[in-house]
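Next up is a structure, given as structure tokens.
The other protein chains are all here in position, but one chain of the complex has been omitted.
Then we have chain A:
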Amino acid sequence: MTLLDSRTAPPAAPESPKPASCGAVVLRDLGLGVRFAAAGGREGWIRTLLTAVGVGLGVALLLLASSVPHLLDERNAREQARSETQISDSPDVNAPKSDSSVLRINTTTEYHDRTVAGYLMRPDGSTPVLPSGVTGFPGADEMVVSPALRELLAEPGNELLRERLPYEITGTIQDAGLRSPGELLYYAGSDTLTTASGGHRIAGYGDERAGDPLPPLLIVLVVMVCVVLLVPVAIFIATAVRFGGDRRDRRLAALRLVGADIRTTRRIAAGEALFGALLGLLIGLAFFLTGREFVGSVEIWDVSAFPADLVPDSMLALLIVVAVPLTAVLVTLVAMRSVVIEPLGVVRRGRERGRRLWWRLLMPFAGLAVFGLTGRISAYEYAPEKPFGIAAGSVLVLVGLALLLPWLVEACVNRLRGGPVPWQLATRRLQLSSGAASRAVSGVTVAVAGAIALQMMFAAMNADFNRMTGQDPTRAQFAGYSEDVTGEAATSAVERFRATKGVDVVIGSVEAYASKPGDYADEDVQPTTSLTVGTCATLRELARIDACEDGDTFVVHPPGDKDMTAWVDETARKGKEVEIGSGYGKPLRWTLPAGSPTVHGRKDPMGETHYGIMATTGAIDAGKVPGAQITVQIRVDRSVPDVAEYVRNTAAEIDPGMRFVTLDSVERDRQYASIQTGLQVGATAVLLLIAASMLVSQLEQLRERRRLLSVLVAFGTRRSTLGWSVLWQTAVPVVLGLAVAVAGGLGLGGALTWLIQKQVADWWLFWPMAGVGGALIVLVTLLSLPPLWRMMRPEGLRTE
């Protein structure tokens, strides 16, 4: 009997299902892709995880960036809540006292380059107002401190700070009273503070006034900082969704073998990317939430934040949730257009027809056109729409640079010939496929280009926000001024500074006002000039004095100012009396010696020109001069460790309220400085992200070539040969990327400085950023060498 004779018919083939609708097919294929990504075994999981972690890092950074507006709002609100409602700002005003008013003086100091904000407070009555975050008014010689300051004071090695703040800690300032968790702040109690010693009276806390709006130029800067930091993150996310693409393509080839058409494979790939991106969103959220908990304990360049302040803006968060998966799908579909997946399990890169230049140039030119349409912006014009035009134009230019790079790399490497074996291996590899290398570098290119443009803007705006103080830090590094230290105490204070460890020179003078005696009507102005008492050495720093002995006096004219010279001479009449300290009780009458020579004043290290009457300590007893105040300018020996802290401690001992400053030739605008700090923090995060991306991409390429590396090792190829080939393979796109970044950054910077109606201050500003970009690449290459060594083991040849 044959099968044909059988009575039972063979089982009928199942009926073909009805053709599904287009939407159902798309959903089915996407679902299949998600299944491959989620259940594709170890290989599949590695690829999905690589993508998800990469996307997650980018998403975490985007969520962080979207939290900045809320962070700043909360911080400003806390600062306003604790700022004082002042009744008097000078001891001359008879401010009304009340049961709740408080006398207060700012005693902010610096310790190891960190600001320690502080106030000395004395209650006027029994229910003094309290700053926010403080639950009880500190008693005399007690203080309440921020947690960061409490920790700093408790750390060993900070004895000098403890010496400076010799108060007993009786409480902790709560978060509501702090700008950030890392803030060093204290409020100390006093029972001796008076208006005469510099205190001013406050009625309460809470400043209802809105803060000053950012000047237009700074708004442009903030917008540019956001663009420069966020465009590389977007490029990073687009790169991350292509991690492990080669392995995915091989899997798709197997699907082609069983009948999947090209469209199906693309949809499946999109499904895989979608899953990776969605998982990345979740991982990013987890990174963000986890990182947020630690952010309170981390401080970078004096910047820290309370976890509760980091809340993403809802619209921005929604944008991230929608844009990231969409980007992943689009990038995958675009990437797959250049890949030919054939059914025989072989994935062959289509013989690419060469990248076209024209459409890559469209974006940068479109960006420049947007700049043109936006128009120039002036330093005084509040035009709320213009920064958006600048942002859009900058995004177009920067993305355009990222698009230009693959074309440039391909065009250049195709011209490279010959050379030693490592060079040949590297250039041939790039000629075969330069896409992955270009993608890996595109983030750095955009980041560096943006940073160069920003640096140029910062430099162009420098003059607007950085003021030359005229101070000369080579003559003195610190200056102190106290209204509380008068008379005898003033002269001894100068000596105490001189005796401080590490102090070289103290230009310490006692200053008071000298007036021409007489009766003056209300409308008349009594001729008055300044009296400066000091040693010969001190006076020589303040005036052009050749010969000086103790007991000498001088009439000092301001150089080149005839009117002021006449005014000085009106008071400083040689051989005649002057009144010293009018307005401070009974004035002292003193005769200016007839033989007093006339000299010219000179600028002191603070940049101020002194004139009037100058007297050595032997000529007049400074301790008996009424209304005298102390001014010290101190030069120190920088080689003495902690010399600045010794000097500050002496100042705090003499008068906790002494205004004590570090001399600096430039004074920076606070808002401008905080934008620069923000850029530093953001750029560090972005560069770390890019480095991680490059490392993953590099390792992935090495993993793909593991077997080939083993074969080359079997031939006896030296490790150094392969190491150099990896280095060249990275270096060539990097050099080209940096060239694009420098050219593009200078172009963008030039355009932006034109937009803000400034001149380019320095065309050579690109060096540091280009250096940072180069260093990043070297770092990534070095980090990828150990895995390369491991993959160069002959064991890679084993197949069983």
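Note that a residue touches a chain if its C-beta (ideal position, glycine included) is under 8 Å from a C-beta of that chain, and two chains touch if they have at least 3 such contacts; residues count from 1.
In this section, contacts and distances are computed from a predicted model.
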In UniProt, the chain not displayed here, chosen among "ABC transporter ATP-binding protein", "Aspartate carbamoyltransferase", "Iron-sulfur cluster assembly scaffold protein IscU" or "Carbon-monoxide dehydrogenase small subunit", goes by "ABC transporter ATP-binding protein"
Identify the residue among A:97, A:263 or A:428 that touches the chain left out of the display.
A:428
Among A:240, A:409 or A:713, choose the residue that contacts the chain missing from this document, as touch is defined above.
A:713
Tell me, which residues in chain A touch the chain that this view leaves out?
348, 418, 421, 424-425, 428-429, 431-433, 707-708, 711-718, 721, 794-795, 797-800
